[in-house]
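To start, the structure itself, in structure tokens.
All protein chains but one are shown at their positions in the complex.
By letter and in written order, the chains are A and B; residue numbering begins at 1 in each of them.
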Amino acid sequence: MPDRRHPTYLAFLAHRLSGLALALFLPLHFWALGQALQGEAALEGFLRWTDHGLFKLAEWGLVVLLALHLAGGLRVMALEFLGWRARQKDMAALGAGFALAVGLLFLLNVG
Amino acid sequence: MRGQLHLWVAQRLTAAFLAVAVAVHLVTIIIAVRGGLSAADILARTRGSEAWLLFYAGFALAAGLHAAIGLRAIAAEWLGWRGRGLDLLWLGLGLATALFGIRAAWGLYHA
Partner (left out) sequence: MDRLTVRIWRGDAAGGAFAAYEVAARENQTVLDVVSEIQREQEPALAYRFACRVGMCGSCAMEVNGRARWTCRTHVRRVARPGEALTLRPLPHLPVIRDLATDMAPFFDKWARAMGSFQPKDAPDGAVPEDFAVVPPGSKARREADAGIECIGCGVCHASCDVVAWNPDYLGPAALNRAWTLVNDVRDGAQAARLAAVSGDAGCHSCHSTQSCTERCPKGLDPSSAIAGLKRRLFWDALLGRRG
């Protein structure tokens, strides 16, 4: 196994895996929201069905992944379009911090 | 390769739009989950609102395309799935996902 341990490589892996998870989630999300086509009751029924702790955990995970992917995407584009090369490692760390902060806010508000 | 260049351009353009949309979405989610999420709460925002319809339709279109182009890269690099035929398949998948999301956005507007 070649040695790839450095912050921006981990940032790439996190970005790719979060993007993969989000892409798989997207059709499910659209299907769930599409319940509204059958009226408010159908959507409400679905939302109550997802009130279980396991769903809340998955939701929290997705929110964190979304924040992580957003921050990671901004890092990549700052390099690509603005040529920000100097502080890439700090940006990778900031991105992780941002995702955690969003996750924490979500946890504080859920309830 | 013009086609491959254009896919890349499309992914960055959608990413730039998604950066704004996801930020809005995260704020909405964190506000929405305060005290539990109900269909009535969601629909109170979206029902009859052209602004939300437009926002979610654009969001769905950008996310569908962006995700499919991303999955294409992952499939090529990690599974070795390459070729023009597959490219068209990914494009179709992205558009289908987007339409599915626009359908849901319509449901939230119209319900």
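Just so it is clear, contacts are C-beta pairs under 8 Å (C-beta built on N, C-alpha and C of every residue); 3 or more make two chains touch, one makes a residue touch a chain.
Because the structure is predicted, anything quoted here is derived from the model rather than measured.
A.B. asks: Need the list of shown chains touched by the one chain that isn't shown.
C.D. replies: A, B
A.B. asks: Quickly run down the residues of chain A that touch the omitted chain.
C.D. replies: Where chain A meets the chain not shown: residues 1-4, 6, 8-9, 11-12, 16, 75-76, 79-81, 83, 85, 88.
A.B. asks: If you put the missing chain back, which residues of chain B would it touch?
C.D. replies: Residue positions of chain B that touch the missing chain: 1-9, 12, 73, 76-78, 82.
Operating definition for what follows: only the chains that are shown with their structure count from here on.
A.B. asks: Measuring centre to centre with CA averages, how many angstrom lie between chain A and chain B?
C.D. replies: Centres of chain A and chain B (C-alpha means) sit 13 Å apart.
A.B. asks: What part of chain B is in contact with chain A in the complex they form?
C.D. replies: Chain B residues touching chain A: 12, 15-16, 18-19, 22-23, 25-26, 29-31, 33-40, 42-43, 60, 63-64, 67-68, 70-71, 74, 97, 100-101, 103-108, 110-111.
A.B. asks: Within the complex, which stretch of chain A touches chain B?
C.D. replies: For chain A paired with chain B, touching residues are 16, 19-20, 22-23, 26-27, 29-31, 33-37, 39-41, 43-44, 47, 51, 63, 66-67, 70, 73-74, 77, 80-81, 102, 105-106, 109-111.
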